[in-house]
Each structure stands twice: as structure tokens, then as C-alpha cells.
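Take a look at the structure below.
Of the protein chains in this complex, one is absent; all others appear in place.
Residue numbering begins at 1 within each chain, and the chains themselves are lettered A and B in the order written.
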Amino acid sequence: MALPFDRRIDRRALLAGGLATAAVAGVGLTACGPTNSGSQSDASATGGTLSIAMSAANIPFPSTPPNQGYEGYRFVGNNIYDALTRLNLDQDKTLPVPHPSLAEKWDVSEDLKTWTFTLRKGVTFHDGTAFNADAVIFQLDRLKNEKFKYFSETDAANGATQVRYIDKYEAVDDSTVKITCTQPYAWLHWDLLHVYMPSPAVIKKVGNDKYNAHATGTGPFKMTKYVDGETMELTRYDKWWPGPVKLDKIVLYPQPEAASRLSMLQSGQVNWAEVPTPDSIDQLKADGDQIFMHKYPHGIMPRFNLFRKPFKGNTKLRQALNYALDRDGCAALINNVGYGAKQYVYEGHPDYAPNNPGYSYDVAKAKQLLSESGYQPGELTITMGYTTGGSGNMFPDVMMQKLQADFKAIGVATKLVPMEWTVLISIGLDGLNSDKWKNLDILWASPAAGMTPTGYNSTFMSKRPGGQANATGLDDPVIDKNLTLAPQQKEEKDQHAYLQKMMDQAVSQAYFLFWMHDLNLRVMSADVKNFVEPQSWWVDFSKITVSGS
Amino acid sequence: MTETFVPPLLPKSFGGGVDPVSRAAAERRKEEWNAAVESVKAQSFWIETGKRFLRNRTGVVAAAIVVALALSAIFAPLISPYDPLIGQPVDRLKDIGTPGHILGTDEQGRDMLSRILFGGRLSLLAGFVPTVAAAVIGTLIGVIAGMVRGVVGTVLMRFMDMLYAFPAILLAIAVGSALGPGLTNTIIAVTIVYIPPVARVAQSSTRRVVVQEFIEAARLSGASRARIAWSQILPNVLNDIIVYASGLVGVAMIIAASLSFLGLGSAPPAPEWGYMLNSLRGELFTTPLVTIVPGFFIFLTSVAFNLASDALREAMDSRL
Partner (left out) sequence: MLRLIIRRILMAVPILIGVSIIVFLLMSVVPGDPEAGLVPDDATPAERQAIRHQLGLDQPLPIRYFHWAVSALHGDLGYSTLRRREVSDLLQQAWGNTFVLAAVSAIFGIALGLLLGYLAGTRRGKVVDRVVSIFSLGGLSIPSFFLAILLLGVLSGQLRLFPSGGATFDEGWGVAIQSLVLPVLSGAMITMAITARVTRAAIVDVFSADFVETLRAKGLTEFGVRMHVLRNAISPVLTTSGVQIGALLGGSVLVETIFRWPGMGLLLYTAISTRDLEVVQGTTLVIALTFVVINLVVDLVQAAIDPRVRGAVS
């Protein structure tokens, strides 16, 4: 039903035609023709306005760090702010890794404990104040130093992971910062991707509580409008240090409902929609829209409860269930916007264990392993908790019903326990050994599997930071050893070698249900140009243009 | 009064006398007579209502549809062509009229007809139970609050206001976390949501009836409050309640669907109609006909309930 004219109908133009006329005229809307607002005519000259329907339920708040998970980093954080490092998101060939950003370069001491960052000179915040070593120290103090006047309890809590291995930090001179880690740690530049640099002048002026309304960074876009719950407008910052981006503006809308995002795109209100309904792909293609799908570090990898029977110490049972999964069938149910997983990370990821085939769909083998594991068909009922919502969870309802049918086919009954996203996160914090959750046998998990090497820790290590047991009771000395040694290697190649060994062990022991990888479905109207879909949750906006009519 | 009371045929005289004993006896006989008349009136009212209902053709057809839906749900295992829980991914989203799948297949490739039949078991419960429960409880509260003025009535109605303001979603989550996922949560939550409006309608029409002359007459003739409530007020109030509540059956199914939209309510793969409608919402523009099937059955049930209740209401209204 695509109409052969510019999709971006200006609402005023519509109105000028009059509601009644529009309603009567129906398709005669073409009469409204191209749009007339000022920004439109500018659009052809420069980069245009990119309007995005996000899948988050709200506009992520622009704090440091933002909320709404990686969607907040993707659309808000990375656009308003720079960090010391930034991923090379402008390509889709390899997994993006940290590159210099506000830090021009860095040196790491031989023991991998001391990092010395040389800061870029001449960078200014959106409010005109200069970025320098003091600004870096200011932000680290906000996150680490409880006695600091501008210490932010909430930002510190939210961003604790990213400064966990930082012990001491000091400004050597105006453009040099030295950070000492608590232990040999080769991944600090990965952590620092997430540590955005806000303008100290603004925070001193408005305070932490009111900061979100005045978010100011050094990034490619300035926040020019922010209505919580409704919209955010980001306007190009002409003095961005690598040179200005092409786009004039990005407008963000939150819309958790896929069908609504689709309508937003079709009506021309946005030209970029995250995860539309999978079955709409054919129609969208026919309409001339651009469909993007690409492998990236995101999968559904449910975790077994390893604190107790039946899964504790029963590798064969865990393997049986992995063999029972009809992954291609599951992919078909979601119109192939995801694909079956062989391992925790996708094939082609640097941490993918090269010589481990993973688990195929093999009902006979699954049945055999089930009986070898000590259970006959019909004897076992497992309880699985999963979330019904939250962006970045693929399609839980459809997938869980398929899983239930798959397990039933080998004689294992599954009780599905749908739960809210908040509850699922709470379980991750409490652990499956807590009284409240110990009835669960398997727990849904949708990790950003392998986006950063630092992300494995809380899922794979036997002990979580602070000494608590792993949330699902995973406790494997081989995994612990390899994951401990990896960040102590100077060379990336060696780091990956250890991580591959870790993966190999996790797959062989079937500590997870290696189930589905996501393909990051998104759709854009034809006028969006130069978008590259990287192997990442984040994207690069700097080269995108939106052609005018 | 131990012996069975047989109302005398001709009440011209209750007897009498000059001595206090016989006068008291006459007085007692008079009271007994009045009570008996009331009781006959009340009984014959319900019998007459039944007779009148059967004369209403639309009402009978509607009631038949309700019964048919109920029977097909009860005998679903016998008449369903397929397992409602198992589907083939290759068969997904087949349109209505596909050979072998007369109502098409859903997003998992499961036969829609079988799911509708089995789903009827859950959906009829989800629609009917909260409505009836709330109608009974709400009417009781409303009639009491309407008849008894003063503290009791006020407290009851303010308590209803409180319940009203209560977030149904929070209720559904709380009940769900206590009982585990399933339709029971929906039923309990919807019942609680329904009670205050029913009570308010009941209270309002009670108040309207209470001030009318015939109630005053009944009261003067010495009828007890309970009797007045049963024989005079209830028939009048029920008129309003039935209109109001019959519309709620469909709405209850809709609320079940809405709760699934929010990830509450029925747990998959239960083929409850509201849940089915919700999980097919993404396919509205791919296979519109299949998507509408569960909606149609909700509609059919709702219409049948309403027409049947309209007929019942008219049958109850002796003035018609």
C-alpha cells in the first residue's frame, strides 16, 4: 500500500487540507504532496531528520549512564556523550572494538595495572566549556568517590560494573589521566566505553537530581528537547571533535508495541523502526522499505539451575534438553529473524570455540541421553521462568511454547512461569538459591552475549563480585581459570584463546540451553542512506543521511 | 410456627372476639395471611418469568447458542480434529478454509478450530464466573447500601469507592504471584473490578425503588425488610443489574485479553480466546481472517449472553 510520494507527510499540510477533506479524499492525500516545513527543504542540502521508533517503553533518560539498557546507550548515550573510548561501529565485518575517542591514545603498564590516557585537546562540551583531565576526574569522582560533593548514588549504582576494576585515578596534567586497576586488567578500555563524560559546569550548576533535563556532553548531538515519556530531540553539534555528523536531527519516540512501530513507519512519522512484527517483512519489502538483519552479540541462552537436582551434576540431562531443541523450527515461527545457536556466541565471533559443533536437533539422541541421565520419559517435570516483556527479549511467548512442545516430544513436561522483566532481573540479583526462587529449574536469559569480553563475568564465574555464588550455581574450575586468565593477557589474540577455552567448556558441559541468536531486525524507509548495521547493540549515526523529497 | 401454614382461601375475616386471647389469635392469623400472600407473589413472579422467557424466540435462540457453546467446550476432546497445543511450524498462519484446518492455523501452526473448542472451556469461565460472582456480591452490597441508610450504607459505598480506585493490574500481579500464573488470577481480579460498579448500579436503582409508593405500602402492611428486598426491590433492581451485567460477560473476556497484552493472565499455551487474540495481534495485517476468529467467538458469546439476558429482563418485567 505504499504511496508513490514522500513518506514524510507533514501533519500541518494534512491539516491544511482539512480533516474532513482528508477523510473523504482518502488516497487523494497525494494532493498534500511534498512537505513544506523549513527543516524539510534544508534536509536535501544537509543530512535531514532521522525519526526513530524505539522498542523501549520510555525515552531512556540521558544520565551517565542512561537507563533502558543498551537501547539507552545506543540512542541517547552515544549521541549526547563521548567516552574515553568508542566502538568502531561504522563497519559490519568484525566485532566492533574500542577505538580512541576522548582519549587520543593510551599506554598500559607491563603488569597491566596502570593505564595512562592522553586526552584529546580542544574538545568542548555543548555548553562551551572545555573538556580536560579535570572533567574526567570529576566524572570518576561522581561514580567512585562517596565523599565527593557531586557524587551520584544512582549513577554510581547503575554504572558500578564499568568502574569496578578502577582502584585509583589522577590527573597527571591537563590532558593526561592515569588510572590504576585493582588487578592486572587488560579490558579497562572496554569498561570505559560506558563511562560518559558530562559537563562538570552543568552538573555544578543544576545538581545531580535535575541533571537529566540539562544533559550536556561532548558527543555528536546536543539534546534540544526532552519530554519524559514522549520524545527526545537531538540536534547536530557542529563542533563535535571528529567533525560534524551529516544528520540535522534525530527524534526519538518510545513505542514498546511492535504493531504500533510498524504503523509509525508506514504513516511516515518515523523513518526508522526497531523490531517490527516479523511477519510484516514481506509487506515492508514490497512497500520499498529497507529491511536490516545482521548477526550481532545477542542470544536467548536460558540458564539451568545448577544449585540442585535435576540439573546439578547431571550433564547428560542438560545435553539431552539441548539436543531436544528444534531451533530451525523455532526460527521458522519467528519468520527467521533469528537463527539457531550452536554456542553462547555466534559463529564468527572471536570467542567462538572453533572445534565444538554444539548441539544439533536430534530427538533420538536426546531421548537416549535422557534415559542415561536417570529419567524415563514422563518422569520429569521442569519449571521454567521467563519474561513476557522488555525490549531485547526477542519473542518469548512464541519461543517458549515451541520449547515446551520440543521438550514434550522427548517426554519432559515443562511448566511455564511467565514473569515481569523486573522480576527476572530481581531473580538474577537474588540467585536461584534464594528461598523465593528455588522452585525454578531453568531461567530465561537474553544476554548481549559477547558484545564486550567484560560481560561474561557475572554469568560464567562461580563467584560474583562481592563474593556471592553465581546466580544459577554455575561453578566450573575450568571456566573460572580461563576467564580469570583472559584479562591478564596483553595480546587480544591470547585473551580470545582463553575465552574460546571457556566457551568450549561451557558448551561441552551444557551449562545453558544454547537456543537462538537474534538478527537485530529493523526497518527503515527508503530515504535513509548510508546506514551500516554493525555486529553490535550500538550503531553509528555519523554517516547516516536522510534524503529530502 | 411449627405446623405447615396453608393460606386460607377467603381472607374476608380473620375471626375476632372481644376477649384479648381471641383478638391476639386473629391478629396472628392476619399476619400469617399477609406473609403468605407475599410469599405466593414472590414465587409466582419467578415462575411467570420463566414462562414468559420461553415465549421469547430471540431469547431462546440466544440461550441455545450459549448452551451450544458450553456443550462444545465440554465435549472439546471428543470433537476437536487436532491437539490444540501441538502445531507444525510449516503449517503456520494458514488462512480460513484451508483443507484440514477449516478455521485456519495460528502463529504456531496449531489448528484454530481445536483451539477455539478447547479455549471455550477457559473463556466461558473467564467471562461467566466473574460476572456472576460480581453480580451476586455487588447486588447484595448495593441493595443493602440502598436500603439501609446511615453508617452501614455509607461505609459500604465508600468501601466500594476504595475498591474502585484500586489498580486492577496490581491486583492481577499480586494474585498471580500468590497463586502462580493462570486464568484464576484473571477471574479473581476481574471479579473484584466488577463488584463496585455493579454495587453502585444496584444501590442507585434500590434508592429509586425504595422511595416509590408500593414499597411504602408493603412496609406499612408489616412486611420485613428482607421480604421487601426479596419480593419488591430485587425484581426491580435486577432489571438494571441484568442489563448492566450481561454486557460484562464479553468485557470480562476482553479484560482477559487485555491482561495477556500486558503479560498477565493466562499462561501459554492455554488456548483461552483472549490470549489467542492477543498473541495473534501482530498478524492482523498478514492473515486478518485468522486473527479475527477468537474475536468473533468472544463477540458471539457476548451477543448471545446479552440477547438472552434482554429476554430474561423483559420476561421479568410483568408490566410488558
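A few comments on the model shown:
To be clear about the criterion, a residue touches a chain if its C-beta (ideal position, glycine included) is under 8 Å from a C-beta of that chain, and two chains touch if they have at least 3 such contacts.
Keep in mind that this is a model prediction, so the values were computed, not measured.
Which of B:Trp46, B:Phe75 or B:Tyr164 touches the hidden chain is settled by the complete complex: it is B:Tyr164.
The chain omitted from view is touched by exactly one of B:Ala217, B:Leu289 or B:Val303, namely B:Val303.
Only one residue from B:Phe53, B:Tyr82, B:Phe118 or B:Tyr244 touches the chain missing from this view: B:Tyr244. When the omitted chain is restored, the residue from A:Ser267, A:Ser360, A:Thr381 or A:Asn530 that touches it is A:Ser267. Residue B:Pro197 is the one among B:Gly119, B:Pro181 or B:Pro197 that touches the chain not shown. Listed by residue number, the positions of chain A touching the unshown chain are 1, 3, 9, 11-12, 14-15, 19, 22-23, 26-27, 29, 57-58, 61, 63, 67, 153-154, 157-161, 164, 209, 212, 228-231, 253-257, 259-260, 262-269, 389, 419-423, 425-426, 428-429, 436, 457-458, 464-468. Listed by residue number, the positions of chain B touching the unshown chain are 146, 149-150, 153-154, 158-159, 161-162, 164-167, 169-171, 173-174, 177-178, 197, 200-201, 204-205, 207-208, 210-212, 239-240, 243-244, 247, 250-251, 253-254, 257-258, 261-262, 274, 277-278, 281, 284-285, 295, 298-299, 302-303, 306-307, 310, 313, 317, 319-320.
The rule we apply is simple: only the chains that are shown with their structure count from here on.
Chain centres here are Cα means. That of chain A falls 48 Å from that of chain B. Chain contact summary for the complex, chain B toward chain A: residues 85-87, 89-90, 92-93, 107-109, 173, 180-181, 263, 267-269, 279, 281-286.
For chain A in complex with chain B, the touching residues are 258-259, 262, 277-280, 283, 329-330, 332-333, 387-389, 397-398, 400-402, 404-405, 416-418, 420.
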